[in-house]
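Data block below; observations after.
In this view, the complex is presented without one of its protein chains, the others remaining in place.
On to chain A.
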Amino acid sequence: MIINHPLLGPRDSQEFTYLGDASLIDRPDWQAENAVDQFHDYLYLRDNPAGSHRELWFHETGDRSWLVVTRDTTTHEITAVELARDVARARGRSK
């Protein structure tokens, strides 16, 4: 698989390590009343779809940036690659 890095262009997926579903960006609020339930779901439960999947890849042997890759789990075709930083900011995660 070739991952088209937004800054570096096409890179071999071997340069990356895989973390999992990009919903891991949305860490729950630890002060919420049901924080225990929320963290259980966040940590352990997955949609695990057959089809389009947004997922976190780390460019470990490259520029060490985190990417959000949109990939089809039935064909391995990659349709979008974004910097995880931009995705998180767009969701108001940090400044």
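Here are some notes:
Here is the rule we go by: contacts are C-beta pairs under 8 Å (C-beta built on N, C-alpha and C of every residue); 3 or more make two chains touch, one makes a residue touch a chain; residues count from 1.
One rule holds in what follows: contacts and distances are computed from a predicted model.
The complex includes a chain that is not drawn, and of the options "2-oxoglutarate oxidoreductase", "Xanthine dehydrogenase family protein subunit M", "Sarcosine oxidase subunit beta" or "MinD superfamily P-loop ATPase, contains an inserted ferredoxin domain" the UniProt name matching it is "Sarcosine oxidase subunit beta". Within the entire complex, the positions of chain A that touch the omitted partner chain are 1, 12-14, 17-21, 40-41, 43-50, 53, 55, 71, 73-76.
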